[in-house]
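Below is a slice of the complex: some chains, not all, each in place.
When the chains are written out, they are named A and B in that same order, and each has its own residue count from 1.
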């Protein structure tokens, strides 16, 4: 399935008439102020996760449908938990056993779900742009959240990473952030680069072999390094990417072992970075491939804090988008 | 598995001593007054679906088990949503991964679910009569709702169609309703014919090639047409059926293309019907086979309204059946 090419700016559809979030499809095109608002809102939900009763009634009586066309325990679970902690009802749609096996089009399936009064779709799809396409198709008042689309974006992952960075570094202005690994196939890297630029990071670096870099990567405003030692020098934040073995088409890499030898993050190599540098990974990790256990489980790792922040960021984005839709409906004279 | 042949009237088991619904297995045998009560109750739940908080506490603390022996996103999702909006707890039983793989009989599985204090079973099964069999087997106080059984009935689908018709036409007495397509394999058609007869529709027509008609179809009180142009003439309501490709055994049809040429509902053919005729389809649609997109998405289509009504009808049937069981238990001296 090929999604329609979009020429208009992707950001436009994400916002309502007052500039409030109503879908969350991509970081690209969103302004600094909105990203800061997401981080501040997420920070307030961190507290909810540490309560004895981890629930707030913000989405009570709302229905959230998880449409996962790609299997994912981690991301689906965090969105499900975030929705339940906002008191929403959650509908998990297993696409393999769904009506698509009866030849129904995605578009018909969506219209049906909307007719059931689903308030929000959380969409993961192998095809870039599919959440955006769905957002153009849903009826007014319904939100779409991108939970990862092809090689395009994974915006909630980027925001949970930004939250983690801000918790440790206070801000973004003076930071050097190095992203290591399979940049070419990584929707996480794309979303992070957009977020770091919008938030004003001093320097964004990517470290990868040529075969794992997009051709236009420098046009994104990053510095390219081909060796770890150079790329990590004096970095404040190191983001290691999962080696997306299942996404590789053909022989872009000699072997996992060779990748580890050149780009695997070991304790020794981390010495090039600043002593107080933090290490992040979007998970799931290939230990001994892109990251050593000594680093993953070491004092500089904030990898599990990223997961905790993931719930709070998803609660923030879901409640903000729902609220933005309600305001948009009210402005149109809806309920 | 062959289900026991039933000689006693199917309606009897569906009602309690006061004639209230306690299971919902088939339209056949139910009286007009009860069908009207279902429609009226559903109408009151339409309002709940349009609220900001889409929940009522009618089934709070009750457990509804979805027993789907046939995959279905749409129907399972609407029953799940209906149950959740009634505040029930929902247990989805995936039959493929269930104890039936360990050789447990259906009967033992049911007894176990009952012993867990499940209050209602929503059953879809490839075998006609299985929900009825289950209703004869459950303990007092437990409701069974038929979510589609083989070629037999799909009673909630028929009632949501009736609700949609009533919303557009005000009633049934003067209506000509034409049902087009694969009548032979369609549990939807069977349930609709029973419902339309009970509700007093003036004329019920079926339009299909001979090979897709049951042998005894005229005994059901319908007029048979073999061409669309004749069958649609002055119809008030046109129901297009899904071409049940997966149910066909052998070569009942030359090809999909041939079917479309003779029985596909196009805008041009719709001109035979009354100008204010409505078009319905139970979904999922095969666009370009039994229905053209111009009709499916056109001004006369009420297909998505059917889906919305589906939630309300299922809420109605579930709450009425539960209430009928509670009254039956009370009459027996139970709690």
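To be clear about the criterion, a contact is a pair of C-beta atoms (placed from the backbone, for glycine too) under 8 Å apart; a residue touches a chain by one contact, two chains touch by 3 or more.
This one's a predicted model, so the numbers in the text were calculated from it and none came from an experiment.
J.: With 2 chains shown in place, count up the copies in the whole assembly for me.
T.: Number of identical chains in the whole complex: 3.
Operating definition for what follows: only the chains that are shown with their structure count from here on.
J.: Calculate how many whole Å lie between the centre of chain A and the centre of chain B, each centre taken as the average of the chain's C-alpha atoms.
T.: Those two chain centres are 41 Å apart.
J.: Inside the complex, what are the residues of chain A that reach chain B?
T.: Listed in rising order, the residues of chain A that touch chain B are 60-63, 89, 91, 93-94, 97-99, 101-105, 108-109, 111-117, 326, 335.
J.: Quick check: in the complex, which residue numbers of chain B touch chain A?
T.: 49-55, 71-74, 77-78, 80-81, 84-85, 245-246, 283-287, 304-308, 310-311
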